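Just one protein chain is left out here, and the rest sit where they should.
Labels run A, B and C following the written order; every chain starts at residue 1.
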Amino acid sequence: MPAMNGFLYPRSASGVASLVPSPPWFYSGDLLTVEYRTDPANVEALLPEPLELAPEDPGAVAFIWADWQSCSTSREELLDPARAQYKEAFVVVRCSFRGVTYSRCVFIWVDKDFAIGRGLHQGYPKKLGSMWQTRPHPFAQAAPRIGPGGTFGATLASYDRRLAEAVVTLREESETNGFVNGHPMAHHRILPDIAGHGDAFSELISSGASGFQGGPAWTGDAELRLFEAPTEEVARLEVGEIIGGYFRQVGVEWNGGATLARL
Amino acid sequence: MPAMNGFLYPRSASGVASLVPSPPWFYSGDLLTVEYRTDPANVEALLPEPLELAPEDPGAVAFIWADWQSCSTSREELLDPARAQYKEAFVVVRCSFRGVTYSRCVFIWVDKDFAIGRGLHQGYPKKLGSMWQTRPHPFAQAAPRIGPGGTFGATLASYDRRLAEAVVTLREESETNGFVNGHPMAHHRILPDIAGHGDAFSELISSGASGFQGGPAWTGDAELRLFEAPTEEVARLEVGEIIGGYFRQVGVEWNGGATLARL
Amino acid sequence: MPAMNGFLYPRSASGVASLVPSPPWFYSGDLLTVEYRTDPANVEALLPEPLELAPEDPGAVAFIWADWQSCSTSREELLDPARAQYKEAFVVVRCSFRGVTYSRCVFIWVDKDFAIGRGLHQGYPKKLGSMWQTRPHPFAQAAPRIGPGGTFGATLASYDRRLAEAVVTLREESETNGFVNGHPMAHHRILPDIAGHGDAFSELISSGASGFQGGPAWTGDAELRLFEAPTEEVARLEVGEIIGGYFRQVGVEWNGGATLARL
Partner (left out) sequence: MPAMNGFLYPRSASGVASLVPSPPWFYSGDLLTVEYRTDPANVEALLPEPLELAPEDPGAVAFIWADWQSCSTSREELLDPARAQYKEAFVVVRCSFRGVTYSRCVFIWVDKDFAIGRGLHQGYPKKLGSMWQTRPHPFAQAAPRIGPGGTFGATLASYDRRLAEAVVTLREESETNGFVNGHPMAHHRILPDIAGHGDAFSELISSGASGFQGGPAWTGDAELRLFEAPTEEVARLEVGEIIGGYFRQVGVEWNGGATLARL
């Protein structure tokens, strides 16, 4: 039999059909973030053991929209941009494992299958969604500029229901792009047992960017509205105090992580 | 910490947000199948060890379109049909493991995330695609009838490229709906190691329908055209002799399987 | 210069690229209808002159979902079903013109451009939407049957917002499939003046099916919920008394109409 190739399924002798090529993966895009505080019990309801609430500000949440272009080492996706561009919205909290604080993506929606495939590897719990995020542009006829007064809207929907809406109005440059998504990620990767006896595989892994560049971060006023849906829990992360809104353009490289614990 | 619930990710205290609810899963739908023969070497290029070519007719392939409505035990998805309806196209070959012949889905495209989630559990290598399949209807103004002369078309596309097109014209009732997809499925379930050292998890599982009803199978003449695409290999299963075309309406229940081997 | 051909834009010497081929147009599909009464003033707000409220039951409204397969005389669309299948949801009221009662589609959403093109000709005010409608199937694993107790759901969304949701539970066969959509249609066809001075063209036309077949109509209990959206008015047709829910499978031919008035 020929040896099989391909980073992910479907594997084959050539490996061409793999849903995603091997890391490293590269990203250029714009992040729109709203950080806020919810009751820490809402965060706790999303933390499987062995994770615990972060010791400081345990109810802090980051709701992030990202408008990405991405590629593999070959960069061939950039010339067939249906395979490079995708949008996502995701919700990040913080947690603690063996005394170290991690970020953790608890909900995430994307609009391409290659992004789902990467998420399987990285432990992001990706579903499909429909995301829209105002784009800055050098000409203001129908666009904000990245600067004081620039106003950006963002929406998230799934199964034809709005799940979230945000508006961020930039005020000034900021030292940070928020703090909730600033730690290495701690994610579970699971596969339920095919015979129905719990999980066949479960581990806690950690990863983060292996390369990063960023423009100036901007901060300003923010609104965020979350809506109920029968198969979603995001509205249970009820919006209390708004910490701030942020906008930043970034370039990122991702190239694997480490197993924290086999569960 | 609260106990976590949810069949698949994202897990939480309530389990409400799980991409899919627990099996059993229920399906009602229409299958359009074209069976043909390719060079067995093309099939072999898709069989990871410990699988081997089937001993008889090893180059037989089934290309199947399915137009499904599906639900969980609660049946609540049927009243919010965005969560129940999906379409798929998939390619099945046969293989041998420890002297037993299995069917194996080597390529599959679906159009909903809940279908991707089920596939993660069942070992179907699901990508997103755009599938269209002619529907029968009692009134013939713009539809074929299920009967002699009824002609059905089907197409598959991914990333804005046509991957396959079929036309099937029914001639007569048939003892079978084809034979390639008639065995229990043998599928791999894999997760690459987060640190890049091969696979963190790999197993061979087997599963099949736990319940089945079917109307009469119809057979007739069939055409199938496969097209090249930079991230697909389906056209390498070059169409040689056409075995036949088939149409059947079915109801299916799926409720788990068995591990054949940890790899 | 060569003579131009093509029923609709873009016209050319060959006429091949026309958004839609010439009538007659053929349809096979399933209709799910909820009829109810609203304040007649809500209907009046949607009737341009020279139309008036219908003399009897002027506040009656039909909210209809349709799951169609359609084609032109060549029937070639049926073998490339992306060009044949579409879904729609539409709202019909009644009105009066010169003493005759007409039906009138006041809002309609479809999911294909060929359906928009047909609507331009027929005077249907078509927008794009996302529609889902439970399908009956001979096998009940994940489908209702057309008969007592069969329950069908339907949803409508646009710009990632739910606009309407319905549930209909069939009880018995019915003499009719409702009455609101039972008259010839009276529709406006308009083009605003390119220089901004009112309309360049405005007429009132009438049309209806040139051929029709239908299976038994079923009636039963119905629920209908309408939701606000910033660019829609459908929720202003507030749901008062529910008249009934209906399900019927039909085959239809459409082949032109008549001008009632140039305005």
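In the analysis below, a contact is a pair of C-beta atoms (placed from the backbone, for glycine too) under 8 Å apart; a residue touches a chain by one contact, two chains touch by 3 or more.
Since we're looking at a predicted model, the values are computed, not measured.
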{"item": "Hidden partner chain, touching residue among C:68, C:107 or C:152", "value": "C:107"}
{"item": "Selected residue (touches chain absent from view) among A:82, A:195 or A:258", "value": "A:82"}
{"item": "Omitted-chain contact residue, chosen from C:82, C:209 or C:239", "value": "C:82"}
{"item": "Absent-chain contact - pick from A:50, A:147 or A:251", "value": "A:251"}
{"item": "Residues belonging to chain B that touch the chain removed from view", "value": "130, 132, 155, 157, 160-162"}
{"item": "Hidden partner chain, residues of chain A it touches", "value": "26-29, 68-71, 75, 77-82, 84-85, 130, 132-135, 137-144, 151, 153-155, 165, 167, 211, 213-215, 249-253"}
{"item": "On chain C, residues whose C-beta touches the chain left out of the figure", "value": "1-2, 4, 7-14, 16-17, 19, 23, 44-49, 51-52, 76, 80, 82-83, 106-107, 112-113, 116, 120-123, 125, 127-128, 159-160, 188-196, 200-201, 203, 205, 207, 230-234, 236, 256-259"}
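Methods note: only the chains that are shown with their structure count from here on.
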{"item": "Interface sides of chain A and chain B: same vs different residues, half threshold", "value": "same"}
{"item": "Chain at the geometric heart of the assembly (C-alpha centres)", "value": "B"}
{"item": "Multi-partner residues of chain B (each touching 2 or more other chains)", "value": "80, 82"}
